[in-house]
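Shown here: the complex without one of its protein chains, the others still in place.
Just so it is clear, A, B and C label the chains in written order, and each chain counts residues from 1 on its own.
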Amino acid sequence: MHFASDNGSGVPGQILDALARASDGHAPGYGAEPAMERVRDRLRELFEAPGAEVFLVATGTAANALAIASHCPPWGAVYCHPQAHVEEDECGAPEFYTGGAKLVLVDGPHTKMTPGALAQAITATGRAGVHNVQRGAVTLTNATEAGSVHSPAEVAALAGVARAHGLPVHMDGARFANALVAAGCSPAELTWKAGVDVLSFGGTKNGLLGVEAVILFDPARAWEFELRRKRGGHLFSKHRYLAAQMLAFLEQGRWLELARAANAAAARLAAGIAAVPGASLVHPVEANMVFASFPRAAHRRLQAAGAKYYFWPADPAPEGPDDEALTCRLVCSWCTRDDEVAGFLRHLAG
Amino acid sequence: MHFASDNGSGVPGQILDALARASDGHAPGYGAEPAMERVRDRLRELFEAPGAEVFLVATGTAANALAIASHCPPWGAVYCHPQAHVEEDECGAPEFYTGGAKLVLVDGPHTKMTPGALAQAITATGRAGVHNVQRGAVTLTNATEAGSVHSPAEVAALAGVARAHGLPVHMDGARFANALVAAGCSPAELTWKAGVDVLSFGGTKNGLLGVEAVILFDPARAWEFELRRKRGGHLFSKHRYLAAQMLAFLEQGRWLELARAANAAAARLAAGIAAVPGASLVHPVEANMVFASFPRAAHRRLQAAGAKYYFWPADPAPEGPDDEALTCRLVCSWCTRDDEVAGFLRHLAG
Amino acid sequence: MHFASDNGSGVPGQILDALARASDGHAPGYGAEPAMERVRDRLRELFEAPGAEVFLVATGTAANALAIASHCPPWGAVYCHPQAHVEEDECGAPEFYTGGAKLVLVDGPHTKMTPGALAQAITATGRAGVHNVQRGAVTLTNATEAGSVHSPAEVAALAGVARAHGLPVHMDGARFANALVAAGCSPAELTWKAGVDVLSFGGTKNGLLGVEAVILFDPARAWEFELRRKRGGHLFSKHRYLAAQMLAFLEQGRWLELARAANAAAARLAAGIAAVPGASLVHPVEANMVFASFPRAAHRRLQAAGAKYYFWPADPAPEGPDDEALTCRLVCSWCTRDDEVAGFLRHLAG
Partner (left out) sequence: MHFASDNGSGVPGQILDALARASDGHAPGYGAEPAMERVRDRLRELFEAPGAEVFLVATGTAANALAIASHCPPWGAVYCHPQAHVEEDECGAPEFYTGGAKLVLVDGPHTKMTPGALAQAITATGRAGVHNVQRGAVTLTNATEAGSVHSPAEVAALAGVARAHGLPVHMDGARFANALVAAGCSPAELTWKAGVDVLSFGGTKNGLLGVEAVILFDPARAWEFELRRKRGGHLFSKHRYLAAQMLAFLEQGRWLELARAANAAAARLAAGIAAVPGASLVHPVEANMVFASFPRAAHRRLQAAGAKYYFWPADPAPEGPDDEALTCRLVCSWCTRDDEVAGFLRHLAG
C-alpha cells in the first residue's frame, strides 16, 4: 500500500533495458549523442512543434528553475499559485536561478490560479514604475499539486491573461502525462496551442530514473537556456543515459500508458473512498493523486496495516480524538497494484 | 581507438545490474533510502573519516560548484590553476553558485599550482582591506587536467599554504581514483590527512552513468551544502539510483580496479608513443591521460584510421605542413582495449 | 500645500552649513575621517549601545537591503508586512542583495504584522526540511508605511516571536525619528531593548540630503556588512560628507526636533480632517503621515488649488461621481508650514 509519492516507485523494465542498450560502446557526450537527436525529433513530432528546442535535465526543480530563469529577468515577478511546487518545494531554486526574481502568489481553488486573480496580480505589478519589480512570467502546474487538471481551455484562459500583458507562460509538467491522459487532448492542445511557451515535461514521476525534458516552443532563448543549464551544473557528460530513458519513455506511447495506469488506480481509489461513510474527497481526482479526509481512527488502522502516505499539508498532532477528520495525500503511480488499492479501501472501511 | 574522453565510455555491466536490483519495489527518496546510508558508511570507512558527511550529485560541475560555494563567501577569492576545470570548463558555475566569487589564477607546471605561487597570490589578496575581494578557498585537481598527479606531499604543501592563512581546501577529484592508484597511498593520505576539507569524489569518468560524491571531512557546513544542493536542483527524488551506482562502484574495490585499467592503458600508450621517433610526451603520464606531440602527417594517418581524440588546447588550422608538430590529448578509460592502444601506436609509427 | 512625500522637502540650513564646514581641507576617505568616529560615538551614546557598529549609506533601500542580507542567507525567508517598503518599493533589492531570499508576507492592520500571524508564518516555514526555504529574518518598519507606530511593547512582541525561533530582527527606520517622538521612549527602548538586532536609522526623509545609518547592535556581522556595502557600491570615497550630515543631524537633538515638527503638522492636519463632515482617517495618525478618505469633489477642489499628494494605493479613474470617497496619503515633513495645513483644510471643507 504505497501511496507516499510517485517518486517512491521504481522504473519499468523496458527503461532499464534501454539503459543497458545505450551503454554499449563509445558515444559523444553532452547531448551530442545520436539518441538526443531522436529525442528531439520525437518530441517535436508528438507536440506538432517542428521548431521547438528540447533539452534534458535530471530533476524537476532544475527543469522549472532553468525554464523560468530563461524567461524572466532578475527584477521580474513570477506569478504562481501559493501551493505551486516552485513556491513550496524547491528551496528557492527559482529565486536562485533568476538572480532574485519575486514569486507573486495568485490564489484559486484546487491549486489552480483563476484568470481573474492572475489579471489582478499582473495589473497591480509595476504600478510605481522603477520602484517595483516588473511583470515577468506566469507559471502554472499541470497536473497540479492538488491532483486537479487544467483543461486546454483553462490553460488558454490563464495564458491569454499572460499574453495580453506580453508575458511568457511556463508550465510545470512534472505530471504532464497524467494531465494529458485526463484532459483527453493532444500534447499541442494542452501546451503551445493554448499559449504555453515553455514546458517542463516530466519523466521521473512517471517511470524514469530521473529525466525531465524542457521544451521551448519558441526557440529564441535556447542558447541562453543551454548556458544556464551548463552553468547550473545540469549538463550531463554521459548524456546518452538521459536520452535513452526519454526515448524508451516515448516509444510506442509508453509514457501515456504509464500515466493511464496511475490515473486509473487513483480513480479506483477515489471512487472507493467516496463510497465509505465518513470519508470524503478534498479535491476533484483528475490525475494520479487523491486528497481524502477521514477520521483519525481509520488513519490508525491504515498505518497499523502498513499503508504509506502523507498527511497534508502537515502531520497532525500525534494524539487526538478518534473521530477527528484528518486529510491525507495518496499518490498512485504506474506500478500501483489493484491489491494495494483494495487493501487500502478495506482498512479504511474498517 | 576511442581516446576522446573517459566520458565517452559506457558503464560496466555490474553497474547496470545494480540499477536493476535497486529498482525493485518502493523506496523513500531524496537520499533517505537505506542504500544511501550504506554509501555513507562505506565512504567513511574507505576514507577513515567516521565524522565525514557525504552527498551525491550527478555531475562534476555540480559537485565542484556546490563544494566551493559552501566554503567561500561571495566576496572570496578562489585560488586555482589557470587550466583547472572550474576555471575553464564550467561556464562560470563557481561564480554562479558562490554569488560572484572571483577565481584567482595560480600558475605552475603540468596544471599544478606551486606552493610558492599560491602563497604569493594569497598574500596579495585583500591588501587594501574592504576594497578588495577577500581570501576565500583553495581548489586543486587530482588527477589534474594535464594527467599529472599530486602526491600526498604535494597536496600537503598546497594545503599547508592554505591552512597557514586559514583557508579551506577543496579537491576536484573527478579523476580521484586515477590519482589514488597512481599515488599508491590511502584515500585518507591523499585527502584529509594532507589537509583537504572537501572532496569531489568522481564516479562518472571512471565507469558510472553520472554520480559524484561530495565528501565533507568537516561536517560543519553539511546543512548549508544540502540546502545549496536542493536549491541548485541537484537533489534527486529517485535518489536510490545514484546510491546504487555508488555502492556498486565501491564494492570489492571495483572503483580502483576500473581506474587501474585506465591508468595501465595510458601507461602502455605513453610508453609506445615515447618510443616513436618524432613523437614526444608533453606532460608526465601519471594517470589515465596522455598529452603527446607528433607530426601532422601522423595525425592524418590516425584520423583516417578512425582514431578519436582532441587536439589540445584547440584544433589546429586544417591545412599545414606535414612535419609540423601538433599536440593532442588521449584519454584512456576503464574499457580501453589493448587492441585500441596497439592500433593507435601502429598508425602513429606509420 | 506639499504633502506628496517627505522626500520632496529640502534640508535645513544647518545641514548645508555642516557640509560647507566639512569641505575644508583634505580628509581621509571611506569612513576613516575623524567625523565618522564622532558619528559612531554619538549614536552609541544615544542608543546606549557602546558595542554597536555603525555604517552610513546614502539611501534607505541600500540600508535595508544590506542589513537584511547580512542577517539572512540566500535560502532564508524574510518575514515582512505585505505593504512593507522592502516588499513594495525596492524593486527586489532584498532579493538581489541576499542572493535570492524569499519575502514571506505577514499581514496585520495598519501595516503592522501581528505577533500571531508572524508566529504562524515562521512555524509554517521549513516544515519539509531541505525542500523549503528556511527561517531567515524578521523585518518590521517603524514608523510604518501607513503612518502608524510600533510601541516598544509591540516591537518586543514581534521580536519575541522572532527570538523564540532564533531569528534576527531588522527594523526599517526610514522614519525612526518620527516613530520615536511618537512613542515617547528612548532610542534603546524602541530598538535593542525590545529585541531589534539591526536598525536602518533614517536621515533622508527627516531633513538630510541622503544619509542613513545602519546600526548593528550586535557587531558580529560588521565586517560582512562592510564587504557587502563596498561590493554593492555603497562605500563613499568622500565619506566625510555623509558623516557631516549625520553629525549635524544628531547635534543638540536636531533630528528629534525635525521629527516633532513633522509629526505635529500631521496631527494638526489629521485633527482638521476628522472634523470635516464626509472626511475620515483611514489609519491612526501617529507619525508624520495622514491617510484620509473624502469625496472626489473635495479632491478636485484641492488639486485645483495646487495641493500635492498621492492617491493611495493608486490613482483613481480620472472620471467618477463627485461623492465617491477616494483615499489619499498626505505626508508632512520638518518644513511643512501652518499655512499649508490651514490651506488644505480650507479647500477640503469647501
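One rule holds in what follows: a contact is a pair of C-beta atoms (placed from the backbone, for glycine too) under 8 Å apart; a residue touches a chain by one contact, two chains touch by 3 or more.
Treat the numbers as computed from the prediction; the structure is a model and nothing was measured.
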item: Touching the absent chain when the full complex is considered, from C:Cys72, C:Leu235 or C:Ala248; value: C:Leu235
item: Of B:Tyr30, B:Phe47, B:Trp75 or B:Phe176, the residue in touch with the unshown chain; value: B:Trp75
item: Touch with the omitted chain, as defined above, among C:Val39, C:Ala52, C:Cys80 or C:Ala93; value: C:Ala93
item: Contact with the hidden chain (one of C:Gly60, C:Pro115, C:Gly173 or C:Pro187); value: C:Gly60
item: Contact set of chain A toward the excluded chain (per top definition); value: 30, 73-75, 99, 130-131, 134, 224, 226-231, 235
item: Residue ranges of chain C at the interface with the undisplayed chain; value: 2, 4-5, 7-11, 16, 19-20, 22-29, 57-66, 90-93, 96-97, 204-205, 209-210, 227, 230-238, 241, 308
item: Positions on chain B contacted by the hidden chain, ascending; value: 74-75, 88-92, 95-96, 98-103, 127-128, 130-133, 313-314
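In this text, only the chains that are shown with their structure count from here on.
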item: Centre-to-centre distance between chain C and chain B (centres being mean Cα positions), rounded to whole Å; value: 51
item: Gap in Å, rounded to a whole number, between the CA centres of chain B and chain A; value: 34
item: Separation of chain A from chain C, taking each centre as the mean of its C-alpha atoms, in whole Å; value: 42
item: Shared-contact residues (touching 2 or more other chains) in chain C; value: 74-75, 99, 130-131
